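The structure under discussion appears below in the form of structure tokens.
Shown here: the complex without one of its protein chains, the others still in place.
By letter and in written order, the chains are A, B and C; residue numbering begins at 1 in each of them.
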Amino acid sequence: MSVLAELTIFPTGKGGSLSQYVSRVVKLIRDSGLAYELGPMGTCVEGEWDEVMELAGRCYRELEPDCDRVYIVMKLDCRRGAKDRISGKVASVEKRIAQS
Amino acid sequence: MSVLAELTIFPTGKGGSLSQYVSRVVKLIRDSGLAYELGPMGTCVEGEWDEVMELAGRCYRELEPDCDRVYIVMKLDCRRGAKDRISGKVASVEKRIAQS
Amino acid sequence: MSVLAELTIFPTGKGGSLSQYVSRVVKLIRDSGLAYELGPMGTCVEGEWDEVMELAGRCYRELEPDCDRVYIVMKLDCRRGAKDRISGKVASVEKRIAQS
Partner (left out) sequence: MSVLAELTIFPTGKGGSLSQYVSRVVKLIRDSGLAYELGPMGTCVEGEWDEVMELAGRCYRELEPDCDRVYIVMKLDCRRGAKDRISGKVASVEKRIAQS
């Protein structure tokens, strides 16, 4: 199954901008080799279940040492026989809108 | 406050592709006049609380007539004194990564 | 349609316990007259769309004056012809487990 996951992870209890924490996580995702896309409210990544979850664990452990509280939201759309959905889902919707 | 919302909405109980439902919702968002960005796991939109929630209600009512069950996930990041965050948050993270 | 919503709302950038903020929101929900249930990761409330969303707006405005950044996650399960689902969904699952 293709596991398309959106990962949102940030520390609570830190004032001001959170981009210094988010950028550390996004670097891990970028270097994972999995297809990904950075968005305003989370980063999407696509792979098999174990690949995606192992990466989520590394993101958590990246922040754990210097953050006393970390909040995470994950949404996962798992679909048999699907692939290339980071670009494919958006393209499918845009095609339908163009035809309507 | 800037309300940056990510809206995911789809019917459950409908087999196959859901893009015909998602595209109806995305058209409403596109025509709302609010800044938005379509992503693989949801659509981000930015505005004031009432603007964003009125739009969410229209998305719900778009699907309600022909869907017996609708599932929605919304994440909202509300921040005082901020604006243009659909592009700004991603740019801020990418800048930090480039500098590191 | 029955709108069963789980609302999670908290300020970011505030150190320590967040229960002082959460309790202000839960009081609003309790006093709303809608059916609700407090849980470890959010509060469930059931009503019509407009009732639930008007309440969500009041929760946001409760924290807005003294919080510069507020994070919200909402999950909504909207189902035609359903009711009393705060207790009903859990009872339905527990009955199936008992029979298995």
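Methods note: a residue touches a chain if its C-beta (ideal position, glycine included) is under 8 Å from a C-beta of that chain, and two chains touch if they have at least 3 such contacts.
Because the structure is predicted, anything quoted here is derived from the model rather than measured.
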TODO: Decide which residue listed in C:1, C:34, C:56 or C:73 touches the omitted chain of the complex.
DONE: C:73
- [ ] Could I get the residues of chain B that touch the absent chain, sorted low to high?
- [x] 10, 12-16, 18, 71, 73
Open item on the list: Even though one chain is hidden, which residues of chain A still touch it in the full complex?
Closed with: 1, 49-50, 53, 56-57, 60-61, 64, 68-81
Task: Footprint left on chain C by the chain that the document does not show - done: 4, 6, 8, 17, 19-20, 22-23, 26-27, 30, 37-42, 44, 73, 75, 77, 85-87, 89-90, 92-94, 96-97, 100
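Heads up, the rule we're going with is that only the chains that are shown with their structure count from here on.
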TODO: Averaging only over C-alpha atoms, locate the centres of chain A and chain C and give their separation in whole Å.
DONE: 25
Task: Separation of mean Cα positions, chain C and chain B [Å, integer] - done: 20
TODO: Measure off the straight-line distance from the CA centroid of chain A to the CA centroid of chain B, and report it in whole Å.
DONE: 16
Open item on the list: Give the residues of chain A touching no fewer than two other chains, as numbers and ranges.
Closed with: 73
